[in-house]
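Yeah, one chain of the complex is gone here, protein chain that is, but the others are all in their spots.
So, subunit A:
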Amino acid sequence: MTDLTAMPAVVDSQSRSLFKRGERTRRRHAAEKRFRMIGLAAVIFGILALFGLLGSILNNGASSFRQTYITLDIHLDPAKLDKTGDRDPEALRKLTTFSYQPLIKMALDALVEGKGVSVEGLTSKDLEGMISKEAPAELRRFVLAHPSRIGETVTFAFLADGRIDGYYKGRVTMATAELDRNVTPEQLRLADKLKDAGVLATRFNWSFLTAPDASDTRPEAAGLGVAILGSAYMMLIVLVLSLPIGVAASIYLEEFAPRNRLTDVIEVNIANLAAVPSIVFGILGLAVFINYAGLPQSAPIVGGLVLTLMTLPTIIIATRAALKAVPPSIREAALGVGASKMQAIFHHVLPLAAPGILTGTIIGLAQALGETAPLLLIGMVAFVREFPAAPPGGFFDPASALPVQVYNWTQRGDPAFIERASGAIIVLLVFLIIMNLGAIFLRRRFERRW
């Protein structure tokens, strides 16, 4: 309306000049400028939010890739470990971690004495508390694996206790240690002395990626090994199931199915399935795969099946879009030289649609990789320390998954787990970025023009 009223009734060519801006033109420019500013502001806001988020995760989580270790020379005393002296594996296995604790205590005592570090105000229990509770278990695993080395003195780098580690990451200070039952300022002072002596050091922590989860009391030992393996198994199942099923369904619907009410209903339902909340798929998986089919809980096979159901609509929609984007002239050309419908599709249409199909598949997989809710319902939230076996048997072993591990760690009391959770998010994001880069690469590599 304003445009109409602003239009001059009679245009006087004498008074017109290209250098003079009319009222209408000025308003149009102003509107355009306004719109551009709003758009720019939206983009800047988005970028700031993204950087804020990534920044906080990196800030919290990057430190989980570094860990504080204390180097100890342990004398594997035969008198304590193997009284009979015959290195019988059965007898060795009967020794619990409690029997190894004294060895660590002795080594610690020898260490502070040898280095001449004063341990004033520290009980021997405090001294032991500096080492992770994971250490005796680690020692036991070593002895069971190498019984022949009993009697020798072996150098170990044990994880320092989570609080000591937190001290070097800024999470624990002298002030908080005063109030903390788990650590005393004296312990921290001793840690500083040990660091000066070169016994205590912080370095890259591979076990964060390879070790299994650990209990509430030993956050320093918690790792993502089982979760990464579980997620990898599930992605494998999702890929193997959803790609062929999704592509076959899309090709049938797009190229062969008659257009009638039934296919319309199917089409609408596929679009709807893509919008179904993921937790619904979890309930479905629980009811069908676990309760009805009797598959084990917490197993990657069930997770993979549930995520396959979730990923299928995404893949079907992407594949159908990719098939639709292939110009009909290519189909006609193939049919025109006497190719059958299937030949036309498999020789010409599908190769041209492949980049789109692969991109859709990878995006679907990335979505499945980050999915948490349905996995909680099928029991993948369980505390799993045992690595699943190699596939295919391992598909039925209990395992965890990366996003569930994040969820799991954020539920724990010890603040050291916040660092772990953020670290796990970084690992998850790195996998997602790699997958998306893969999608971009495939699209660039196989994109053809016609």
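Observations
Rule of thumb we're sticking to: a residue touches a chain if its C-beta (ideal position, glycine included) is under 8 Å from a C-beta of that chain, and two chains touch if they have at least 3 such contacts; residues count from 1.
Everything below uses one rule, namely that contacts and distances are computed from a predicted model.
Chosen from "Phosphate transporter ATP-binding protein", "NADH-quinone oxidoreductase subunit H", "Ferredoxin-NADP reductase" or "Sulfurtransferase", the protein name that UniProt gives for the omitted chain reads "Phosphate transporter ATP-binding protein". Residue-wise, the contact with the chain that is not shown comes from A:Pro258, picked out of A:Pro258, A:Gly393 or A:Gly413. Checked against the hidden chain, the listed residues A:Val288, A:Leu335 or A:Ile363 yield one contact partner: A:Leu335.
Contacts to the hidden chain, counted on subunit A, fall at residues 258-259, 327, 329-340, 343, 347-348, 352, 448-450.
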